[in-house]
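Shown here is a partial selection of chains from the complex, left in place.
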Amino acid sequence: MPFVIVEMWEGRTLEQKRALVKAITDAMIEHAGAKPDHLHVVIHESTLDNWGRAGVLGSDEAKG
Amino acid sequence: MPFVIVEMWEGRTLEQKRALVKAITDAMIEHAGAKPDHLHVVIHESTLDNWGRAGVLGSDEAKG
Amino acid sequence: MPFVIVEMWEGRTLEQKRALVKAITDAMIEHAGAKPDHLHVVIHESTLDNWGRAGVLGSDEAKG
Amino acid sequence: MPFVIVEMWEGRTLEQKRALVKAITDAMIEHAGAKPDHLHVVIHESTLDNWGRAGVLGSDEAKG
């Protein structure tokens, strides 16, 4: 009965999300013994100004 | 001093959210001994294309 | 298909957790239209030294 | 290799977010021994109707 949260920047296509959710689900079934019916994956998409790495906002890094 | 995060699909009305936050707060006060003043509930609403179950995106399941 | 995460201090009994999970589930069903079979509640229990409010650790506040 | 999630109401300016991400990163480096290059901060901005305190939605409290 696991649940997976993906925190990432916005901008992936529907195709990418579809493949990502499928691949993470397969990984959980194969390696963690999860049953697919109760397995959820949620994607939290972040805008560039709501994410920082090494103390720098993504929106500033993109300009750099 | 608890904090509750609700991950769910978008689409609930303001009325539903109001009642949900109240009911979860009441549950925390009654069963977990929480003090209401320091008790927060945040709702993360997900679009259908950012949530998958059993490896299938919500936006694909809705079409099926 | 919602998922609820409860962040709170450790120390609740099994009885309290049982009642809490039931009450939050009921709240989600009644007010958010969730189907119980796909509804998960996870409790993250925190030790007093891993939680701060107003800048003060719980383990220091308890001594105060 | 830490990761920090900030849950807060929407409405901060880009300037505030930039300073906040920098200050949290500095705090993690100074007090938790984190290396900046692998340190991420993500901000989850919540609308007023997706947050409740003491059982009352932020959007209702703002009216009160």
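For this structure, a couple of remarks:
By letter and in written order, the chains are A, B, C and D; residue numbering begins at 1 in each of them.
The rule is short, and it goes like this: a residue touches a chain if its C-beta (ideal position, glycine included) is under 8 Å from a C-beta of that chain, and two chains touch if they have at least 3 such contacts.
Since this is a predicted model, take the numbers as computed values, not measurements.
Displayed in place are 4 chains, all sharing one sequence; the entire complex defined by the structure file totals 6 copies.
What we mean here is this: only the chains that are shown with their structure count from here on.
For A-D, the matching interface among the pairs B-D, A-C or B-C, defined by over half of the contact pairs being the same residue numbers, is B-D. In whole angstrom, the spacing between the mean C-alpha positions of subunit A and subunit B is 19.
Looking at subunit B, one finds that residues 3, 5, 7, 26, 44, 51, 53 touch two or more other chains. Because contacts link the chains in a way that matches no line, ring, star or complete pattern, their graph is best described as other. Interchain contacts (touch definition given at top) occur between A-B, A-C, A-D, B-C, B-D.
In the complex of the two chains, the subunit B residues touching subunit C come out as 1-9, 12, 16, 19-20, 23-24, 26-28, 30-34, 38, 51, 53, 58. Listed in rising order, the residues of subunit D touching subunit A in the complex are 3, 5, 14, 17-18, 21-22, 25-26, 36-37, 39-45.
Of all the residues in subunit A, the ones that touch subunit D in their complex are 7, 44, 46, 49-57, 59-60.
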